[in-house]
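A selection of the complex's chains, in situ.
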Amino acid sequence: MSVGETCNFGVLTASDRASSGEYEDLSGPAIEEFLSQALTSPWKICRRLVADEQSIIEDALKSLSDDENCSVIITTGGTGPAPRDVTPEATEAVCERLLPGFGEQMRAISLRHVPTAVLSRQTAGIRGSTLILNLPGSPRSIREILDEIFAAVPYCVDLIGGPYITTDSKIVDSFRPPHARRD
Amino acid sequence: MSVGETCNFGVLTASDRASSGEYEDLSGPAIEEFLSQALTSPWKICRRLVADEQSIIEDALKSLSDDENCSVIITTGGTGPAPRDVTPEATEAVCERLLPGFGEQMRAISLRHVPTAVLSRQTAGIRGSTLILNLPGSPRSIREILDEIFAAVPYCVDLIGGPYITTDSKIVDSFRPPHARRD
């Protein structure tokens, strides 16, 4: 992990309707707003907006990971049970290993608000040096989830060889074990 | 989703002893009693009682989904760690996609009552337009679980193209996002 190095974040919105212009993508901007409030170390963002097609989502994830060198990719949309929801499938296809705890915790957080959170198939995994996280499509749910789970993201990026991320503890009180702290 | 259309429910009991007549199947009737109390939209039930054999369970699930056009199949039994417990394997084999949240939430509910709930391998998934849910074998656990998780079933059935299900809010306060409400 390297202190002071810029961390690249990918934000991928999967939505047939937003990608066709039928309505505005509010989810990608909600993630960007969270990052701008939470991060205190240098960062850059690379956003993509694609249709709910598994091969297109896979290509976008690979490009953000392999070409744009994103340490973290946050997806939004396409995690429900409907036939066009394929973001988890695309994520599993491009990751070498999965982190089942993120899906479990994200569903547990959303279940405090709506019982239909049980239907979400969100997952997370690692492709090379990139952590990929699936978030739901609703901007309100995105914020509820990121406020809580992002606390584990900086240490995860350390462990997979990325830049040293720091956060504003008023927004996200991120945690590292004592031996991993550099600040 | 179609308001007023009859929804077919399949109830499958997997049990060597109940299917051989060694004892009475109490779990299938417990599920039927729950449905009769909870549902306020038109419904029909199709019950099956089979031995703990993976191929037999798979055939019964396929028949309930493909021939009987069940929108929801609720299984009971065969979800533990014993060698004859094979209901989750049969479920995974016939589903195109899994919904991991149901297994997580059902175990969390049962863990409030018994620590051995951690041993349950219950899962859920979707085959075509059918939601398949694994429940444990004990009638008391069945009720504890259905009272809570059924709140997400009507909206799930909407999303996979089934009839519009409504419930008695005194039994199950089922939830749909505002744009999906028809009542």
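Here the chain labels run A and B in written order, and each chain numbers its own residues starting at 1.
Assume contacts are C-beta pairs under 8 Å (C-beta built on N, C-alpha and C of every residue); 3 or more make two chains touch, one makes a residue touch a chain.
Note that this is a predicted model, so its numbers are computed, not measured.
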*Entire complex copy count, 2 subunits given*: 3
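Here, only the chains that are shown with their structure count from here on.
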*Between chain A and chain B, what is the gap in Å from one C-alpha centre to the other?*
32
*In the complex, go through chain A and note every residue touching chain B.*
80-83, 89, 100, 103-104, 107-108, 111, 114-121
*State the interface residues of chain B toward chain A in the complex, per the touch definition above.*
97-102, 104-105, 108, 126, 131, 148-149, 151-152, 155-156, 159-160, 173-177
